[in-house]
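This is the structure, below, for whatever I ask next.
Rest of the complex left out; these chains stay put.
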Amino acid sequence: MRNGNRKPDQVRPVAMTRHYIKHADGSVLIAYGDTQVICTASIKEQVPPFLRDKGQGWLTAEYGMLPCSTNERMQREAARGKQSGRTMEIQRLIGRALRAVVDLKKLGERTIQIDCDVIQADGGTRTASITGAFVALHDAVQKLLNQQLIGTTPIRDHVAAISAGVYQGVPILDLDYQEDSSCGTDMNVVMTGEMGLVEVQGTAEGQPFSRQELDAMLDMSQRGIQALVALQKETLMST
Amino acid sequence: MRNGNRKPDQVRPVAMTRHYIKHADGSVLIAYGDTQVICTASIKEQVPPFLRDKGQGWLTAEYGMLPCSTNERMQREAARGKQSGRTMEIQRLIGRALRAVVDLKKLGERTIQIDCDVIQADGGTRTASITGAFVALHDAVQKLLNQQLIGTTPIRDHVAAISAGVYQGVPILDLDYQEDSSCGTDMNVVMTGEMGLVEVQGTAEGQPFSRQELDAMLDMSQRGIQALVALQKETLMST
Amino acid sequence: MRNGNRKPDQVRPVAMTRHYIKHADGSVLIAYGDTQVICTASIKEQVPPFLRDKGQGWLTAEYGMLPCSTNERMQREAARGKQSGRTMEIQRLIGRALRAVVDLKKLGERTIQIDCDVIQADGGTRTASITGAFVALHDAVQKLLNQQLIGTTPIRDHVAAISAGVYQGVPILDLDYQEDSSCGTDMNVVMTGEMGLVEVQGTAEGQPFSRQELDAMLDMSQRGIQALVALQKETLMST
């Protein structure tokens, strides 16, 4: 039995608090169980040098963890003087995932900067970041629409993410930290609201995995993402 | 008139939420008005090299701001690859302030690591950090006492901090961001529960200030810190 | 039609030159078409701190590109003072892929350091790195066996990698640089000789991809990896 009596394909309780940070153009505190991430979106009326005068915008993401967010306090990356490979990998993933549903031409020559900062970690920080960042992005875009800086939304579809794994031979969904650490296979799936695949990242930590296991994890993930997208819609409906 | 109809010597509403982060040995979310800081204390059964085998402990602090905590998003220090002079100055201040009330010999050969991470900034982030970090420190020390790793508390007294300034010739207490930016003189005061001075840092941003103004700011700060210490006691009393 | 009249599921000519660098414990120059990578394996009689006295070994990998290996000369990472996110992501992938087929306990308390340095890049540098590094690893392990430092091989199976993509709606295998740049979906697959999955990394660069497209890419990749493993065996048979 999983912690909290979860069934293998059951997602942890997910909560999103919008307008969490007053200075950001969009912001949300998202929780997947005990994992908590502050996601913000900031608009900058400028594009990076490689896109100047190309008639399009950009979206990029950064990711960080508070030193005390993890089980054992980890060293502050600002103090170490560099971001770890894991951090860079995750922030590249978040950026790609959101760009997959944004029409950068419609955004105009501006950049949306996503920040995902983990306050408390218990597995699935990158998937919670993507799901929460979408809502923050949505609110920032709404602000551009309200200010009539753009005429139509550049957002083409929802995007959300979930993890899956194979634990003692059984495929499970939305791993917490303990499951993640002892899991043979670990997978992150990013999908759109239309159920298109954006990212599939499966890794065998110990034993290789089979096509059947891959298929089972993908099936579960699809159902999980459907539920997350529904929750995003509900959240965005409320004031 | 100040924002929210505050009187010159009135502190903003202060709130402290204990046990905010589950992994830390002590943690609190502190708010001074719209300024919000997560303060944590982590115990490490080790001292830095310069204190090895000296029969005493150590306490040190780190400080950070989420990129979106400020009015305009600031660059992430981990991405820049170094901490700013301001960050280093503040984390040195927090460490000194707390060490002033800790008997490092009674702590034993272990380190208490304080982390203060600003979630939302509106002036006074360093003073809120000190006041909140004291509570997190207290809870971490309580854990050591509960585990009978130490016999008596190494904490000698409370410590708390407040800012003061001279705004258009009038001394005011606990400046918000807007007041801080337009203030002629800016001061941070750290005091113990016994009303002993731990730090006095006054800076003329524009015009030099007089001894009378200094005295007025110190008087106000003393009354403010009395109130903050009372609040710390009340918070620590509750479960 | 693809460059060089390749069919959609055809791998570029692959060549491996063993014993390419005289100082390394194992080394190979591998070519996937115009992509050329020097892969070496070095034995160090030491493990990293987190594994000390745990009765097991370690395998880690680093990756680099010569500044002139790419179409437009890229900045030297040693001169920039840091490795890019892409570099870190790739070297983490190479390390995980090889560890999946190594029994670290049988390796004993030593580290095998893999280095993959791209001499010339034309797409698929990370997949060529994995396939070539396996051969270098094999030769380093053979040296340990010859010196009777270990009694049985810690290598459990072959491992090799290939890329796949969807180009103008058609799934294709082993993308060259030009295909990679214009491809809607890009995938890297790592599998063992027993056809177990080790890594599946699929990314939608533009349009999301469907489960059918994912399946087609996985089927192709499996056949490609079968051929690569056969080639590894042949190479290791020769003197």
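First chain written, first letter: the chains are A, B and C, and each begins at residue 1.
The rule is short, and it goes like this: a contact is a pair of C-beta atoms (placed from the backbone, for glycine too) under 8 Å apart; a residue touches a chain by one contact, two chains touch by 3 or more.
In this text the structure is predicted, and so the values were computed from the model without any measurement.
Shown here are 3 copies of a single protein sequence; counted across the entire complex in this file, the number of copies is 6.
Heads up, the rule we're going with is that only the chains that are shown with their structure count from here on.
Shown here, the protein chains touch in a chain-like sequence that does not close on itself. Subunit B maps onto subunit C through a rotation of 120°, based on Cα atoms and reported in steps of 5.
Ranked by how close its C-alpha mean sits to the mean of all protein C-alpha atoms, the top chain is A. Using CA-based centroids throughout, the chain positioned farthest away from subunit C is B. Between the CA-based centres of subunit A and subunit B the separation comes to 33 Å, rounded to the whole angstrom.
Measuring from the averaged C-alpha position of subunit B to that of subunit C gives a distance of 50 Å. A separation of 28 Å divides the Cα centre of subunit A from that of subunit C. Each of the following residues of subunit C touches two or more other chains: 82. Within the complex formed with subunit B, the subunit A residues making contact are 21-24, 27, 34, 38, 40, 42, 44, 62, 64, 66-73, 76-83, 87, 113, 115, 117, 119-121. Touching subunit C in their complex are the following residues of subunit A: 82, 84-86, 88-89, 91-92, 96, 100, 191-192, 194, 196-204, 206-211, 214, 218.
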